[in-house]
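Excluded from the complex is one protein chain; the other protein chains are retained at their positions.
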Amino acid sequence: MVTLDDLLNMSPEDILTYNERPDDAGIRNKTQLYFDDIEIGQELPKYIYRQTPTHLFRWSASIENFHRIHYDLDFALNHDKNPTILVHGSWKQSVVPQFLKDWTAPGGWPWKARFEHRAMLTPNDVLIMWGTVVDKSEKDGMGIIEREIGMKTHDGIESMPGTATVVLPIRDGKEIPYPFVPPKD
Amino acid sequence: MSQQAESKMTPEVQAMVGVEGEIVEMLGVVDEEYLRRFAQALMDPDPMYWDEEWAKKSKYGQITVPPIMVSYMSSRVPLGQGDPVTQAFKENPFSDGIGSVKKFGELPRVPTDLVRVVNGGNELELFEFPSIGDKIRFQHRYADIRERVGREGNSFLLITRETKFYNQDDHLLCITRATTIRR
Partner (left out) sequence: MVRFMAIHNVPGITEEQFKQKLDGVSKWRPDRRTTILKVYADLDRGKIISECEAAEQQHFEDWIGMVGWNVESIHSVDVVCQVGNFWTF
């Protein structure tokens, strides 16, 4: 697996060739990760995106968000003084649970995440959704994995620094309950 | 001796902690068409969203939708309530496009003279994936308000608004929290 540092040393065009977002088949064939096999410092697959203005329009339409900064270039440049139309914070926010869900599937659970919105992102930016395991523990027979997460641009700007807690089953242990019941402290 | 910053955590501000908005039932139900557009725009190809046979064999037992999709469904404005977009531009030719859109279940304003608003971060907590046909209710609450002092010695407030989303069976599906900085 290519590391985040490797990617950040590549050109934007080269970064795009390392997208590890699973397709339909990738999700169907995903094998379960177990708590036992996870190592501190382990990097997660990198989700790579490059939005176009049409992608931004599609997101705005799908959630009925008519904020002009995302599709009206004239307004974005001259009223809000933004560099161009901007990638939605709401889209970034929705990538986070997808990113967690895919990694924990099929039997784990994408429990929670916390993040901040920092740099403005534009259609020309190549975006890297990344995560690194920073801690692990067992609680109530469940494997708790703590991660640092973020979405960096191709030039290394962190646009969404955050943390996430996900749950993986312990090998030969119990199933993670669904609906999810958080472990007792 | 430096002048102490004037505290912005007044009794009136403190009293807002825990204030809840009305419980709002979302327009319609979680539907396939919203799911289709949302999942495509999100670029999430998960067969859980569209392959009924595969979804039935999963631990979820049925088609589910992207985890926080329901948090955007509250933007749906029912028919018969005027046209918010036309209204927005009638009120302000330089409207940003969202100014007049009515938001349901909104909380009362925190009574502070700090007017500059900056995004201070978001949190998500997931418990159950919503399903097609779910009737969603949500409620906002001021979960926390804290005061901090900035580098220049001025006080600012961190206001956390929490929203809980439930389905028709009163299952808590997810919680979203948004913190704004008022300075």
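Chains: A and B, in written order; residue numbering restarts at 1 for each.
Here is the rule we use: contacts are C-beta pairs under 8 Å (C-beta built on N, C-alpha and C of every residue); 3 or more make two chains touch, one makes a residue touch a chain.
The shown structure was predicted, so the numbers you read here are calculated from the model rather than taken from an experiment.
Taking the full assembly into account, the omitted chain touches A.
Residue-wise, the contact with the chain that is not shown comes from A:79, picked out of A:55, A:79 or A:136. Remark: the omitted chain is touched by one listed residue; of A:1, A:61, A:157 or A:181 this is A:157. Annotation for chain A: contacts to the undisplayed chain at residues 12, 74, 77-79, 81, 83-84, 119-120, 122, 124-125, 154-155, 157.
Everything below uses one rule, namely that only the chains that are shown with their structure count from here on.
As a whole-number value, the distance joining the C-alpha centres of chain A and chain B reads 19 Å. Against chain B, in their complex, chain A makes its touches with residues 21-24, 27-28, 49, 55, 58-59, 61-69, 72, 75, 79-80, 89-91, 93-98, 101-102, 106-107, 109-117, 175, 178-181. Of all the residues in chain B, the ones that touch chain A in their complex are 34, 37-38, 40-48, 54, 58-60, 66-69, 72, 75-77, 85, 94-98, 101, 119-128, 171.
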